[in-house]
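What follows is a set of notes on a single structure, which appears directly below.
Here the complex is missing a single protein chain, while all its other protein chains stay put.
Letters A and B mark the chains as written, and numbering starts fresh at 1 in each.
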Amino acid sequence: MPETNLTSNLHLLLPEFLLATLAFAVFAIDLLLPANRKKLLAWVSVAGLIGLLALALALLWGENEEMYGGLIKVDSYALFFKSFFILLGIFIILSSVDYVGKHLSHPGEYYGLILFSVLAMNVMAASREILTAYVALELMSFSFYIMVSYARYNPRSNEAGIKYVLIGAFSSAILLFGISMLYSTIGVTHFADISATLANAGDASPALWVGLALILVGLGFKVAAVPFHMWAPDVYQGAPLPVTAYLAVGSKAAAFALMLRLFAEAFMPSIDDWQIIVAIIAAITMTVGNLVAIAQHNIKRLLAYSSIGQVGFLLVGIAALSETSPLASNGVMLHIVGYSFTNLAVFVGIIAFFNMTGKEEIADFSGLADRHPFLAAAMAIGMFSLAGLPFFAGFTTKFYLFTAAANEGLLWLAGLAIVNSLISLYYYQVEIRHMYIQPAPDMEGKLEPASAHNPHPPPVGGGAEDASRHSPTPLIIGVLILMVLGTFFVGVYPFPIVEALDAATSAILPGAGS
Amino acid sequence: MGLEHFLVLSAILFCIGLYGALARRNVITVLMSIELMFNAVNIALVAFAKYVVPVGVEEQLGRMLTGQVFAIFVITVAAAEIALGLGIVIALYRNRETVDVSEASIMRR
Partner (left out) sequence: MELFLTILFPFVGGVLLAFFPPNRGREIKLFSAFVAFSTLVLSIVIFALYDYREGGYQFTESFTWLEHPLNISFSLGLDGISAPMVLLTGIVMFAAILVSWNIEHRPKDFFVLLMMLVAGVYGTFVTRDLFFLFFFYELAVLPMYLLIGVWGSSSDFGTFIRTKEYGAMKLVLYLVAGSVLVWVSILAVYWAASQAGTPTFSLEELQSVEFNDGFKHFENLFFPFFMVGFGVLAGLWPFHTWSPDGHVAAPTAVSMLHAGVLMKLGAYGIIRVGMILLPDGADTWMPVLIGLGTVNVLYGAIAAMSQQDLKYVVGYSSVSHMGYVFMGIATLHPLGVGGAVLQMFSHGIMTALFFALVGVIYDRTHVRDIRVLEGLSKRMGFTAAFFAVAGLASLGLPGLSGFIAEFLVFVGVFEEYLPLAVLAVIGAAITAVYILRLLAKVFFGPISPRWEHLGEASKIEMGAIALLGFVLLFVGVWPLPFMDVINAGVSTIPGVS
């Protein structure tokens, strides 16, 4: 591989540079704005992200170039995830606006951190070298550490932050140790070099396997695969709601973007050795996640376990990767897209509900369908979709993913995944029963502010706050409608998305042309 | 002094750190233990960069230095990680007046 001129194609990173600029700009504007105008920051961020999305699509469409001597590759895979993460950032910011106004102080840093994490995710999907990927992963994790502990006066948020930081640092150390073992045996860190070495390795040394195993463990912590998942419920429950949503969707999607590239481009030659390990982790992850979810009565914890179950499904796709078929890689990405719409529909519904009532126990949702039919319907649609029922994204993406697994001979794993979908249907229906069948609790306690949960709500936005107590704001309803439409779209007409995925897959698995 | 010595040192440090991170309840101690694990990784990386150079890439200076560069990045990231961790510890201490991980658990009912 020739050493390329480092600055020859620098313009291809323009979206990343501008995104970092935007993040700093938000920090700077924050200093200039009076306290009651902070909402402007959200609009600046969203406008910037929309511009960046347009720029990225116009600039990078069809590009397939390496940068910095192969550290980063700007290809259709990176572009797909770049667009995905930017859109995700937009939706997260939009659904945060009301929540931040009511429950969090320092909105400037909040939006800036979201922008930084989007930047990190973009680099994660584009990096083709372990160190680059690691640094991007840490940038994302750091943003999340701060966002999780953002409710400074809320002990739950503090506790979630502590746990997340400790587990995150711990798993980073394990990941790094694995990387150093890998480096010790083959002396290279580029994905392509690793792949070439593994292909010629024949009988690889035990150190290499220890290294691979440790990398797997480290990534397992990051995505909350069982048995490395115990941090997830606490962190999800303690974090501010929009951050929980972002954590459940964004951090998972980014970690899988990285994993998919890593396994497809670097570890593919030795798939026979790790396939069964990943398959077993996938099996345990989805089973434990879904079974434990049944016992939860806090909605955030429930969704934490359900997202652990979803990680299991995504790992099914990783285990089913193949050099000759694009199905598994497409399936993982399609499931990520469908899962994001679906999960955000549920989370945005919960955010809207929390903004009104300050409650987040499953029993608190009783009678929601009578008071806010659209909110209940949107959440029910999201939950049916998560459970994998048709017309919604969940059915189509799961069908795609499980077909990929069956096609690689992992029928037992696909079967177990389907059984897990059934289990998940049970606990989603329990939630739906509360919203639709249980009568509403007495109306007295309904409008209590979130005082017990959040002892020092920042005094921002006086007038709007009272109005938003009784019904969700148009903004959040708009986001909710978009998410529900997305859920339908992926479920009924995934063709355009699959087209884009085919292009993305051919970038990381050149042999899998369809 | 050969590669093995460095690796043994690195492995010992990593194991001490691992033990501390898993067994200790004081957040500060856990953070220190994790720092030990990072440093074990650094030692290993630098040692590998010195002793193990893959065949065929001797002429590429960039590739030879990967281990060292990696170590520098790890040091930076680890420092940032600890700073962040301590910041959150302070926030926790202000609210709860404890730095003990098990005492801090109020969720999970």
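We take it that a contact is a pair of C-beta atoms (placed from the backbone, for glycine too) under 8 Å apart; a residue touches a chain by one contact, two chains touch by 3 or more.
No experiment lies behind these values; they were computed from the predicted model shown.
> Which shown chains does the chain we cannot see touch?
Spelled out, the missing chain touches these shown chains: A.
> For the chain left out of this view, which of A:35, A:419, A:440 or A:485 touches it?
For the chain that is not drawn, the touching residue is A:419.
> So which of A:326, A:382 or A:472 would be touching the chain we can't see?
Of all options in A:326, A:382 or A:472, contact with the hidden chain holds for A:326.
> Mind listing the chain A residues that contact the chain we can't see here?
Touch with the absent chain occurs at residues 325-327, 369, 373, 380, 384, 389-391, 395, 399-400, 402-403, 405-407, 409, 411, 414-415, 418-419, 421-422, 425-426, 429, 432-433, 436-437, 494-495, 498, 514.
Throughout what follows, only the chains that are shown with their structure count from here on.
> Rounded to a whole Å, what is the gap between the Cα centroids of chain A and chain B?
So the centre of chain A lies 26 Å away from the centre of chain B.
> Per the contact definition, I'd like the list of chain B residues that touch chain A in the complex.
The contact residues of chain B facing chain A are 7, 10, 14, 17, 21, 27, 30-31, 34, 37-38, 40-41, 44-45, 48, 52-54, 57, 60, 62-63, 66-67, 69-70, 73-74, 77-78, 80-82, 84-85, 88-89, 91-92, 95-96, 101, 104-108.
> Under the stated contact criterion, what part of chain A meets chain B in this complex?
3, 69, 131, 134-135, 138, 142, 145-146, 149, 152-156, 158-163, 165-166, 168-170, 172-174, 176-177, 179-181, 183-184, 186-189, 197, 233-234, 237-238
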